[in-house]
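Read the structure below first, then the notes.
What follows is chain A.
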Amino acid sequence: MKIVARHDEAPGVKTLRLEFQEPAEHEYFKKTYRTGMFGLYGVYGEGESTFCVASPETRKDYIECTFRQSGRVTSALANADIGDLITFRGPYGNRFPIEDFHGKNLLFISGGIALPPTRSVIWSCLDQREKFGKVTIVYGARTVADLVYKHELEEWQERSDVDLVLTVDPGGESPDWKHRVGFVPTVLEEAAPSPDNCIAVICGPPIMIKFTLISLKKLGFDEANVYTTLENRMKCGVGKCGRCNVGSVYVCKEGPVFTAAEVSRMPAADL
Partner candidate 1 sequence: MSEPFEPKIIAFVCTYCTYAGADLAGTSRLKYAPNVRIIRLPCTGRISPMFILKALQKGADGVLISGCHPGDCHFTHGNYHARRRWMVFRALLDFIGIPPERVKYSWISAAEGVKFAEFINSVTNDIRKLGPFEQYSQLIEQTQAPASL
Partner candidate 2 sequence: MTKILFSDKLDKCVERWKSAGLTVMGPVQRANIKTYAAVEHASEFDFGLILTDRSIKDLFFPQTEPMLRYTIKKDAINTDECLPPREQRIIFGARACDASGMAIDDPLFGWDYKDEYWFQRRNESVIVTIACTNADEFCMCTSLKMAPDSTKGSDVLLRPLENSKGWQVEELTERGREAFKTIADLLQEGSDTAAPVAAVAEKFDLDACVAWLQNPENFDSKFWKEISMRCIGCASCTYLCPTCHCFDIQDEGDTYSGIRRKNWDSCSFALFTLHTSGHNPRSTQSARWRQRIMHKFNYFPSKFNANSCSGCGRCSRECPVDMGITETLQEISKLSQ
């Protein structure tokens, strides 16, 4: 796939927009891709790395991915320039059942670099805004600089049909920070809408998910109405190589999207 756009999101975090070179592959993607699925992005000589497709299922002309530069592959991807070719394998995994969300209020909760998977769902819903009720987004990061998709955050902020609640961890605020300061679960408890007829989608580091689930429970959310996506380490993407296993679940095949009810049946320590 060819890189057609590149954007620095936060220190070490980049977004690439990719376009298909092979029509057949593009057709396949259009046919199969649904929000929540992931892919393996690769650079020959370095290997492949797994992240979600950050673009929504309502926009299938391209793929966007957002990642933090840390290892061998992500370093190579981060150095890739517009016009460069990289590989994409996928889309793999299951999806968010967006049709089931129709007519419901939506609560998106996300932390740090985990906004991309949430963002895919958010746009999938915002692109057909009329089908959903109230939309609330709670997003937090360690520091102001670590917030990703700053442009879109502004856009959501502007929209009257979206409630955006931004927060940074204590100590992470900049002098001109006008939003909240505090950890996501705490802020959530202050800002969350009523659990009635509400679907929650959370994505974040394991520790955030853990505490957010507790908060949601406290707020009265039913586990079956809470969705999350697990970002485990993967290599094959097709249920063979074994590293994404959590309990009997192959996250790459049966996930990455799970309801909180499903997650609660997994061995918590292995998450």
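Picked so that all candidates are chains of the complex that A comes from, given by their letters.
Here is the rule we go by: a residue touches a chain if its C-beta (ideal position, glycine included) is under 8 Å from a C-beta of that chain, and two chains touch if they have at least 3 such contacts; residues count from 1.
Please read all numbers here as calculations on a predicted model, not as lab measurements.
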Single touching candidate for chain A, where 1 or 2 all sit in one complex: 2
Residue numbers on chain A that touch candidate 2, as the complex places them: 44-48, 68, 70-71, 74, 85, 113, 205-207, 231-233, 235-236, 238-243, 245-248, 253, 267, 269-271
